[in-house]
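A single protein chain has been omitted from the complex, and every remaining protein chain is retained in its original position.
Up next is chain A:
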Amino acid sequence: MPPKKSMLKVIILGDSGVGKTSLMQQFVNKKFFSQYKATIGADFLTKELTLDNRKVVLQIWDTAGQERFQSLGVAFYRGADCCVLMYDVTNHKSFENLETWHDEFLLQANPLDPENFPFTVIGNKIDVEEGKRQVSAQKAQRWCQEKGNFPYFETSAKEATGVDQAFDVTARNALQQDDAEGLDQEYPDGVDFSQYEQEPSGCAC
């Protein structure tokens, strides 16, 4: 019997334009395109990873950054195993808003143990010239420690810096969370793995 695989659900949140879509595309498809359209609604990509001999499928959800669009989009927050909070290092406001994103997520997703729910924080666009940076790494790190020792990463979706590391840790935390919530538990809106592996047999088409 092949080892059991886990489906890990990760949600990326952050202000519009911080680079959520770019980061996800860079991680899953290894490409950067400077003109992704503004996200409307929600979408997800999946990627298979091996973590210490365990195969996991990461399902990464990308959502629209404009706040008002969150109110209808909470359908997919449920069942998340980890949440990535993302800001743009050249935009201080996007950093300030992390607080709101964090609280909003816990409120909507309503995880079993909110105190210990895993978050990852990402500061994106570190490829820009130093003069344009508005949030220092120290400042961001301090915030992460205070909030609950969230792992902090700095990335450039554009130049693919730090992206894999950020998702590696995110996936591990998600896996831990998944295990903690009980591996055998059926996900209320989990995905049928077979669709990523092979076409289900017995189809008449």
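Rule of thumb we're sticking to: a residue touches a chain if its C-beta (ideal position, glycine included) is under 8 Å from a C-beta of that chain, and two chains touch if they have at least 3 such contacts; residues count from 1.
Criterion: contacts and distances are computed from a predicted model.
Q: What is the protein name, per UniProt, of the chain that does not appear here: "Ubiquitin-like-conjugating enzyme ATG10", "DNA 5'-3' helicase", "GTPase-activating protein GYP7" or "tRNA (adenine(58)-N(1))-methyltransferase non-catalytic subunit TRM6"?
A: UniProt protein name of the non-displayed chain: "GTPase-activating protein GYP7".
Q: Tell me which of A:31, A:55 or A:93 is the one touching the absent chain.
A: Considering the complete complex, A:93 is the one touching the chain left out.
Q: Which residue among A:44, A:95 or A:167 touches the omitted chain?
A: Of the listed residues, the one touching the omitted chain is A:44.
Q: Touching the missing chain, which residues of chain A?
A: 15-17, 34-38, 40-44, 59, 64-69, 71-73, 75-76, 93, 188-192, 195, 200, 203
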